[in-house]
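The other protein chains are all here in position, but one chain of the complex has been omitted.
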Amino acid sequence: MKVSGTHTFPAPRERVWSFLIDPYRLARCIPGCDKLETIGENEYTGEVNVGLAAVKGQYKGKVKLEEIRPPEHYKMLVDGKGKQGFIKGSGTVDLEEQNGATLLRYSGDAQIGGPLASVGQRMIDGATRTMTAQFFTAMEAEIAAAPGEVARQGILLNLWRSLVKGIRERLARVFGGKATAR
Amino acid sequence: MNKAIEITVNGQKQAYDVEPRLLLVHFLRDVLGLTGTHVGCETSICGACTVLIDGRAVKSCTVLTVQANGAEVTTIEGLEKDGELHPLQVGFWEEHGLQCGYCTPGMILAAHDLLRQKPDPTEDEIRHGLEGNLCRCTGYQHIVKAVQHAAERMRAGSR
Amino acid sequence: MIPAEFDYSAPTSLDEALALLGRQEDAKLLAGGHSLLPALKLRLASTPHLIDLGRVPGLTEIREDGGVIAIGAMATHHSIETSELLSRRCPLLTQCAAWIGDLQVRNRGTIGGSLAHADPGADYPAAVLALEGEIVARSATGTRTIAAEAFFVDMLTTTLEPGEILTEVRVQPFPAKTGSSYRKEPQPASGFAIVGVAVAVTLDGGRCSKVRIGVTGAASKAWRAKAAEEVLQGNAPEDAAIAAAAQQTTEGIEMNGDIFASAEYRAHLVRVYARRALREAADRARSA
Partner (left out) sequence: MPVTPKMVGARIKRREDPRLITGRATYVDDIRLPGMLHLSLVRSMYAHARLGAIDATAARAIGGVVAVFTAADLKGQTGPVPCVAEIPGMKLPHHPILAEGKVRHVGEPIAAVVATSRYVARDAADLVEVEYDPLDAVVDPERAVEAGGAVIHEEFGDNVAFHTEAPSPEADRAFREADRVVKLRIVQQRLIPMAMEPRATVAQWASGDRQLTVWSSTQIPHLYRTQLAEALHLPENRVRVIAPEVGGGFGAKLNVYREEILVPWLAMKLGKPVKWTQSRREDFAATTHGRGQVDYVEAAVKQDGTVTAIRAKVFVDLGAYFQFFTPMISGFSTMLMHGCYRVPALSSEQFGAFTNKMATDAYRGAGRPEAAFMAERLMDEVARELGMDPVAVRRKNFIPKDAFPYATPAGLTFDSGDYEKALDKALEIVGYDELRKEQQELRKQGRYLGIGVSTYLEICGLGPSVMLPPKLKAGGWESCTVRIEPSGAVTVLTGISPHGQGQETSFAQIVADSLGVGMDEVLVVHGDTATVQSGVGTFGSRGTALGGSALRMSLEKIKSKMKTIASHMMEAPPDALDVGEGKVFLKSDPSKGLTLAQVIDAAYNFKAGIPNIEPGLDATSFYEPTNCLYPFGTHIAVFEVDPETGRIQWRRYVAVDDCGNVINPMLVEGQVHGGIAQGLAQALYEGVVYDENGQLVTGTLMDYAVPRAHMIPHLELDSTVTPTPVNPLGVKGVGEAGTIGSTPAVVNAMLDALAPLGVKSIDMPLWPEKVWRAIQEAKRS
């Protein structure tokens, strides 16, 4: 599954970058994030217990940053796994200054596997779109809130959260039968 | 925590304590030993597990036993009356409406509900009426004939 | 095939159900069970506590009351499909219900469960949007009514709050000279809508006095095709006008794709089916 696109933030590049690179302060902002540990340089593991209503699962994951060239580029490797499946992906993020605003280009490739993949095909596209949209909405909100340190959220964990949310959404869409019930 | 249930199956009251998660199809097969109801998938598509709850066809793999508490369930074993085959059973036999037989109980019970709603269905109505039941052997044509055969007999009032 | 363990309650009143819902986080409401149970069986979902609404009285009724048709949340697709009242007063719902799943699924699945679940491949959202329906939700603190358009937020997401129970769907009966149509392309394996278009057209003096189009299946959530409605509004439902309107149904909507139907194909199908549904609805309105 390939994703790519651009998004313009009404904020200077340095500020956008500072979110992209700072995982820790954001861990506490993520619901259900039980743990975030540094296991190496720019390498973290996390455990997230996420769920929407009945669809809930424990996911363990690793996030690693490579090719870091502040304040314009890095590559992110994500690897998350739970009972219902796994996501393994890599993506690059590039920032470009544009008259005080920042153009973000992203491009990534994710593998989704396990039960998620074998029962949720009709959801993948929608979930990816939802996921990407949520990711940027959240990021924009965080960047807008940047001057207040407290509300700051980092793109790294946000991405993680988006991925998990994506998993969750796909899970939720995986049913037999055609009638639906809450 | 187990729940006490009482379900009438093929006319007999059955009282058990069951796990809430116990699927009706497993209750019928594993607890009551009524193995005529089959399991062919876990996504409510194939219809092999179809039984009647209060006269309506349902997929018993997608019903919890506790949900059926107090209901009347009819399985394929309960269709014969006084040693006489139900017209649908006769129809399936006469018209070669089955080969491996695995989908047959569910198919017959779905057809049972269909004929309750439409006593004189067209071929198209039968085909759509049975869209909740997969058969891999017959190509469905003899099943259609079997249901027509039964419908005719039932309308003629043989039962 | 086998769900993980959970506890189970079968409340016999709405208040009891609401109390149970408030008591345990992650408790889950069970209506017809035809989405939830497969998810539990595949172990993609789990819950500590299932609250079965099957024994709460008064939730299955379909009635007309003070010029409004109220459909209980636990009314099955079958009861909607075969409702004499609906086929006479609001046939779009019966047309739509007939397309859901199969005979067995329609015997168990419910309108409330379907709407609350907000599966983008579900059929009802298109019809309820085209009917400008309202969704009634009860909570411990009271009752609120949500317009269909405000109800669907995103894939599987509605504006229902965690402590709320969807109890009823309300729609207006068809005015005179109204016709409707539901056209669907089902996914060949699951039967979910790849595209479903629900249309209601009211004529006045040969012109469309009211046109409502709801579309499901093609995107992350169902939508009202207002731009398309406006094209026909006040015009005679001639082929050219209908075709022009149908072209607008996908305006501003991002489609989803899967192995059976890409986003591009879905968009195309929405337009084709909208045209056909509009044609049929207008013809029916004329003879209504």
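Residue numbering begins at 1 within each chain, and the chains themselves are lettered A, B and C in the order written.
By our rule, a contact is a pair of C-beta atoms (placed from the backbone, for glycine too) under 8 Å apart; a residue touches a chain by one contact, two chains touch by 3 or more.
Here the structure is a predicted model, which means the values were calculated and not measured.
**Student:** Among the chains in view, which touch the chain not shown?
**Tutor:** A, B, C
**Student:** Kindly state which of the options C:Thr47, C:Ser83 or C:Ser190 is in contact with the chain not pictured.
**Tutor:** C:Ser190
**Student:** Residue by residue, what part of subunit B touches the chain that was omitted?
**Tutor:** 19, 21-22, 26, 29-30, 33-43, 45-46, 48, 75-77, 79-80, 85, 89, 92-94, 96, 98-105, 108, 123-124, 126-128, 130-144
**Student:** Which subunit C residues would touch the chain omitted from the figure, given the whole complex?
**Tutor:** Residues of subunit C in touch with the missing chain: 1-2, 4-5, 42-43, 185, 187-190, 259-262, 265, 268-269, 272.
**Student:** Determine and list the subunit A residues touching the chain excluded from the picture.
**Tutor:** On the subunit A side, contact with the omitted chain comes from 83, 85-86, 88, 111-115, 117-119, 121-122, 174-176.
Heads up, the rule we're going with is that only the chains that are shown with their structure count from here on.
**Student:** Between subunit A and subunit B, what is the separation of their C-alpha centroids in Å?
**Tutor:** Going by mean C-alpha positions, subunit A sits 47 Å from subunit B.
**Student:** Could you give the separation in Å between the centres of subunit A and subunit C, each centre being the mean of its C-alpha atoms?
**Tutor:** 31
**Student:** Could you list which residues of subunit C touch at least two other chains?
**Tutor:** 30, 33-34, 38, 40-42, 101-102, 105, 108, 190-191 - these are the residues of subunit C that touch more than one other chain.
**Student:** Find every residue in subunit B that makes contact with two or more other chains and list them.
**Tutor:** Residues 42-45, 59, 62 of subunit B each touch two or more of the other chains.
**Student:** Show which residues of subunit A lie in contact with subunit C when the two form their complex.
**Tutor:** So the residues of subunit A touching subunit C come out as 51-56, 83-84, 115-116, 119, 121-127, 129-130, 169, 171-182.
**Student:** Where on subunit C is subunit B touching in the complex?
**Tutor:** Its residues touching subunit B are 1-8, 10, 30, 33-34, 37-38, 40-42, 50, 52, 54, 78, 82, 101-105, 107-108, 189-191.
**Student:** Hey, which residues of subunit C end up touching subunit A in the complex?
**Tutor:** 26, 28-36, 38-47, 77, 100-102, 105-106, 108-110, 112-114, 116-117, 119-122, 154-156, 162, 166, 187, 190-192, 219-220, 254, 256-260, 263
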